[in-house]
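Structure first, commentary second.
Right, chain A next:
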Amino acid sequence: MRLSKLFIVVSICLIGSGWAMTPAIAAGEKEAYKVGAVFSVTGRASFLGDPEKKTVEMVAEEINKAGGINGHPLEVIVYDDEGDATKCNLAVKKLITKDKVCAVMGPSVSGNSIAVIPVVEENEVPLVSCAASYKIVTNEETGKPFKWVFKTPQSDSLAVDSIYTHMKKKGISKIAILSDTTGYGASGREELVRMAKDFGLEIVADETYGPKDTDMMAQLTKIKGKAPQAVVNWSIGPTQVTILRNFKDLAMTGIIFYQSHGFGSRENIKLAAGAAEGVFCPLGACNIAELLPDTHPQKAVAMQYMNSYAAKYKEPLSSFGGHGWDALYLVVDALKAVGCDKAAIRDHIEKRKGFVGQHGVFNFSPDDHNGLGNDAFSMVVVKDGDWALAD
Partner candidate 1 sequence: MLRYRKYPVLIVSLIIAFFPWVAAHVPAIDHYPDIMIFAGIYAIITIGLSLLMGYTGQISLGHAAFYGIGAYASAIFTSRYGWNPWLSMLLGTVLTSLIAIVVGGPALKLKGHYLAMATLAFGIIVFIIFNEEAGFTGGPDGMTGIPGLSIFGFKLNAERYYYLVWGIALLVFLFTTNIIQSSAGRALRAIHSSEAAAMAMGVNVPGCKIVVFAYSAGLASLAGSLYAHYMNFLNPSTFDIFFGIKLLIMISLGGIHYIWGAVIGAVIVTFLSYEWLHYFEELEILVYGLILLMITVFLPQGLAGIPEMIKNRFKAAP
Partner candidate 2 sequence: MGPEKDCILDIRDLVMRFGGLMALYRPDFVVMRGSITAIIGPNGAGKTTLFNVITGFLIPTEGLVLFNDKPITCLKPHQISRIGISRTFQTVEIFRNMTVLENVMLGFHGRMGSSFTASGLKAPWAVKKENLIKEKAEGILKFIGLSRKSNHAADSLPLGEQKILEVARALACEPALICLDEPAAGLNETESHVLSSLIRAIKEKGITVLLVEHDMKVVMDISDDILVLNHGQKIAQGPPDEIKSHPRVIEAYLGDE
């Protein structure tokens, strides 16, 4: 009695779930190229995943409107990992085994990207990560890149490099660093500490704060007591605005304030209500498209992206959406050349030179699966409530 009941229930469940998920297949077209994406659309890292998702959906629409890829429509399947490593692992597996995608974009966060490397390596699927850590494209045991993994964002070391170079130019030698306790802040902090020696900089204070903290007066006061020449802050979200206000309140005049590239949204300048004046930060081309000279190689793609994003979503773009743009166009570029053949896509990307993206001109090689150089960032300064190129 009990046995039969159980079986009935179980079979109903199985049938029911099978019914609900039968995909609708559009007939009469060339088979769609499926590209998967796992972004942190919600949760802790939604500042990354949300613009990335919006960007790839917009780009896919544009490509399909223009006739697809060699006549094949492009289907982008986006899953949300909510910043959770377990969910991310499952989503990537699902994309590979169930959706049978040609390539995977994302994940948005470094931790999650590192977490799924074993999965894509084992299943031999190309992954174009949208996260920054160098560990994503460097196997720490061999020092070489992982075979199937690429990434589009500049490594944090490039941003640190451009900040520290700028500091040297200004004759700064004593600095303080601030970071939040998220993965974004922690990996920036690691690079800041590691590279300071190479530039002959002395770190006199190294402070952190939580991503939801209401106030950083205590940390800044401590820094004020140490009297550094410059402060670098590496965080994301409202704290990077709050900290600017606190900085201004404490009248820490004479100290130059640097923000990470995570500050790259005009919304932040507005929210800082005047406290952002004179803040330096390294930004990729897509944030400052209109400031770039017409001769700049990225000017055209950056302007086009900026305008269509603003038109579609009625909000200013953040630099992170650009990573999604780069990832999708890289994959599309490969699909156009070799079709949906995973190994061929991988080989194509690895050999790709001079690919003009939102965050730089990519030159991939078997030893470099990021393909960006020091020119990927331009140093900008906040002037009269807007960006201006710094000298």
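Selection rule: all candidates are chains of the complex that A comes from, given by their letters.
Please note the rule applied: contacts are C-beta pairs under 8 Å (C-beta built on N, C-alpha and C of every residue); 3 or more make two chains touch, one makes a residue touch a chain; residues count from 1.
These figures come from a predicted structure and were not determined experimentally.
Candidates 1 or 2 all come from the same complex, and the one touching chain A there is 1.
In the complex of the two chains, the chain A residues touching candidate 1 come out as 2-3, 6, 10, 14, 17-22, 41-42, 44, 79-80, 82-87, 89-90, 93-94, 97-98, 110-111, 114-115, 117-118, 133, 135, 140-141, 181-183, 185-187, 190.
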